[in-house]
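Contents: one structure, followed by commentary.
One protein chain is absent from this view; the other protein chains keep their places.
Every chain is named by a letter (A, B and C) in the order it is written, and numbering of its residues begins at 1.
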Amino acid sequence: MNKLGVGVVGVGEMGKRHAENLARLIPTARLVAVADANLERARSVAHELEIEHAHDSTEALVARHDVQAVVIATPAKFHTSAIQVAAAAGKDIFCEKPLALTLEEADAAVGAVTKAGVRLQLGFMRRYDPAYAQAKKTIEAGEIGEPIIFKSIGRDVEAPPLSYFESGWSGTLFHDSSVHEFDLARWLMNDEIMEVHTFAAARALPQLTRLGLFDAGVVNLRFARGAIGNVESFLDARYGYDVRTEIVGTRGTIRVGSLHNTPLQVLTQPGSRHDISNHFLVRFRDAYVGEMRDFVETILSDRPPRVTAQDGRQALAVVLAAVRSFEESRPILLQAPAP
Amino acid sequence: MNKLGVGVVGVGEMGKRHAENLARLIPTARLVAVADANLERARSVAHELEIEHAHDSTEALVARHDVQAVVIATPAKFHTSAIQVAAAAGKDIFCEKPLALTLEEADAAVGAVTKAGVRLQLGFMRRYDPAYAQAKKTIEAGEIGEPIIFKSIGRDVEAPPLSYFESGWSGTLFHDSSVHEFDLARWLMNDEIMEVHTFAAARALPQLTRLGLFDAGVVNLRFARGAIGNVESFLDARYGYDVRTEIVGTRGTIRVGSLHNTPLQVLTQPGSRHDISNHFLVRFRDAYVGEMRDFVETILSDRPPRVTAQDGRQALAVVLAAVRSFEESRPILLQAPAP
Amino acid sequence: MNKLGVGVVGVGEMGKRHAENLARLIPTARLVAVADANLERARSVAHELEIEHAHDSTEALVARHDVQAVVIATPAKFHTSAIQVAAAAGKDIFCEKPLALTLEEADAAVGAVTKAGVRLQLGFMRRYDPAYAQAKKTIEAGEIGEPIIFKSIGRDVEAPPLSYFESGWSGTLFHDSSVHEFDLARWLMNDEIMEVHTFAAARALPQLTRLGLFDAGVVNLRFARGAIGNVESFLDARYGYDVRTEIVGTRGTIRVGSLHNTPLQVLTQPGSRHDISNHFLVRFRDAYVGEMRDFVETILSDRPPRVTAQDGRQALAVVLAAVRSFEESRPILLQAPAP
Partner (left out) sequence: MNKLGVGVVGVGEMGKRHAENLARLIPTARLVAVADANLERARSVAHELEIEHAHDSTEALVARHDVQAVVIATPAKFHTSAIQVAAAAGKDIFCEKPLALTLEEADAAVGAVTKAGVRLQLGFMRRYDPAYAQAKKTIEAGEIGEPIIFKSIGRDVEAPPLSYFESGWSGTLFHDSSVHEFDLARWLMNDEIMEVHTFAAARALPQLTRLGLFDAGVVNLRFARGAIGNVESFLDARYGYDVRTEIVGTRGTIRVGSLHNTPLQVLTQPGSRHDISNHFLVRFRDAYVGEMRDFVETILSDRPPRVTAQDGRQALAVVLAAVRSFEESRPILLQAPAP
């Protein structure tokens, strides 16, 4: 079998999962090397996954001839430079969300990829979740008529420590979490978001206020063809990891999302109790495998990626407009994407 | 038993249900008379409920000495004048939502009630729904910590005919439907809404556009103590009557709402199928009885109403701000209510 | 309106509910009188329901000319004699389940009714529950193909005191509770039960053992046309009142039953929690109104009852076979019902 040699840059929680999926679950790929600014971490992952090569920089990893494609899972702040290095080395690229923290970075990344003529697939894994994929098909089949309202909730189980935000490596709640909802909105509605309005608050982690940040936000959406919507994000829900989406159409509605983790229910005098999914790697386990498998197949079959750098740029544009709406206390119009 | 003599003004679908509940399910009340601008309708309801007196005006009904309290269920446009007439006659009043279509009318209504020294209870029946009532208690008991986010959806099963809106009798979607969500927001969050932002659309009933109206809306909320929220309303969901609310707190979340109507599930090769509640009189059957029973007990025990004219006025103020936000394409600040 | 005069005999929890439904929710009926061996109880219910006549015996109640129909809700041990008295007086009869405690009594009751030429409707109210009624229609429409397996669970929330069983007034768990499942089995499968096998135990109320009784039972069923099934009954489930039924067919399956009481869910760190229905008068509220309305309409429109004395007798025959299977530790064949 002609296997695709892949390297993973950044092997924190997310990058390690990508590396595992490549090593174990995608027979058409060969995990060749991992890299991490923390070389010990890279070595530990390499050892666990039984591969030989651990590096401490993107540069070292992309210099390898046996690496044909690179998965970038560093903190968001470093995405652009990693993309530039990998593109310059002629490697196809999978990049985690968000594409970048600013539009300038995003445009630089898109430019580097275009110039090098390599592929870039963005890590909007929800598109590969069986339920979301079926939702997309159901909408396209016309079963709910014309979509009118888009709603989505993304609640994380527990806020990261304040230092996570102080580093500035991951941007705001909207960069980190809501970007998934904004991509779903564009993809499921098959439309562009033209205007947003944000209310946001820092109530679970009040210290965020002095950083100009927030832990909860509601973002009103207006789409180009007239549909409307709202995205809610919260990073400290405590009861679980809860992602739910609804698309209301002229003839019906689709809901995606469930609070059930295992199919166990305990019935006692206070009532019924069941557990709730509590981690994105659990809820979207299959989606992460699916997106990586598609990335590998995209390259092996020499076709354009399904989730593009442009998708990453547009979702980021919504993120930045939502942040600005919060900062300026007014709705923000977005520019139509270049055709 | 000393029964409270009650008359019902306006016996369309809603008023007739109040009349039935008074006649059959509230032993401490006696339904004495009904009135309707359509006298035939008043007579038909009187006959069905086996009472003797049907009138064609509020004036005629409140002139009766055996009527101590009046239930007003006319179109919203006529609430204020009915309240003025009933108050002037010294009758205690139950008035359906919204209190009025404009703040001027609302203030006139409140003034009439205050001047006459009668009670006015507003028809926010959801506060009497067992699930919402339990939600309120659960919040007050601190089980979800401090409330941070308020979300509510109100979708009606089928849009009324265009003439319903052309008449101008019921105001906008926000007057007619979202007003329930705004009252829930104030009540469950125990806070005031200070700012709103609206996107709205007319997609199911596009003809509403030329009336300056809409069939779908999302309204972002900012509360006085810093919480945020969003209300979605839609009047043509087709699949059912769907009311759902979530309150996210620092330690947990409460959800109210269910799509199940009867506990029947049919499992066949396409999957599982169940029916969905399709009418507000079905979903809130007990709540309508509960609010009317409380109204009667309030008067018989000579205490102030639990849901006040002021509650009606504040919810209306949010409605009007949400409409204005739509019309002016900007967020609208509300004035703090008079202490 | 020509209203049917009805009297209720036995106004414990169940009889009182029938009396309330007749007085308040069935406009075509007039509750004329109630009777109870405990005259104080009869007077109290009469007062609460604002009727004039309270009696201390079936005889006194059926002697009234303004009573055309009688609802019998005494303990099961007294059903037969009450039926005989009411039939002899020429009154149409609604009788609570079970029809009787023994087949001899049941045959005497059927004989009395036949001889007098009056109607008898049996109180299998589940047939009037919207979900069960829809299940029946769905089966008859062929949607699940040919029914193959019948399953039903009936769990009560809390065992009555031992004295309830010591009195001998209500028979066994199978007389009191499973009789509903056996009637559902006959009705939904449109077939007769030909053989049963029982295992039973007294684990929640171990003192039942010395009475030869049990608090939990599983009864295997074999139907005349070859289908099979199982009924489980338990009287001390603690978590709630839980009635669930499944009919498995060659093309699909129907489930009836839900553990949700109010549509409220509390999500906190241990997981999701919701309350559970905890009383038969709550779960089957509409069914009780429905069966009583049908009883009144049956008489007013002069047609035969939908749930007959013969249905009562056959369900009782299954009950007695199930008890005998427990006592004799072997399967018991039933006789085919007389054509």
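Miscellaneous remarks
Here, a residue touches a chain if its C-beta (ideal position, glycine included) is under 8 Å from a C-beta of that chain, and two chains touch if they have at least 3 such contacts.
Source: prediction; values computed, not measured.
Note on the undisplayed chain: of the listed residues B:274, B:306 or B:324, the one touching it is B:274. Note on the undisplayed chain: of the listed residues C:197, C:260 or C:313, the one touching it is C:197. Of the options C:173, C:216, C:309 or C:334, the residue whose C-beta touches the omitted chain is C:216. Shown as candidates are C:108, C:149 or C:300; the residue that touches the absent chain is C:149. Here the missing chain is touched by one residue of A:43, A:77, A:251 or A:306, and it is A:251. Where chain A meets the omitted chain, the residues involved are 1, 24-25, 27, 48, 50, 130-131, 134-135, 138, 143-144, 251-258, 260, 262-269, 275.
Listed for chain B, the residues touching the missing chain in the whole complex are 237-240, 242, 259, 265, 267-276. The missing chain lies against chain C, touching residues 146, 148-149, 151, 153, 155, 195, 197-201, 203-204, 216-222, 226-230, 232, 234, 236-239, 242, 248, 250-253, 329-331.
Please note the rule applied: only the chains that are shown with their structure count from here on.
For the criterion of most C-beta pairs in contact, the winning chain pair is A-B. We define each chain's centre as the mean of its Cα atoms; on that basis chain A and chain C are separated by 57 Å.
Distance from the chain B centre to the chain C centre is 39 Å, each centre being the mean of its Cα atoms. Multi-chain contact residues of chain A, defined as those touching 2 or more other chains: 237-239, 242.
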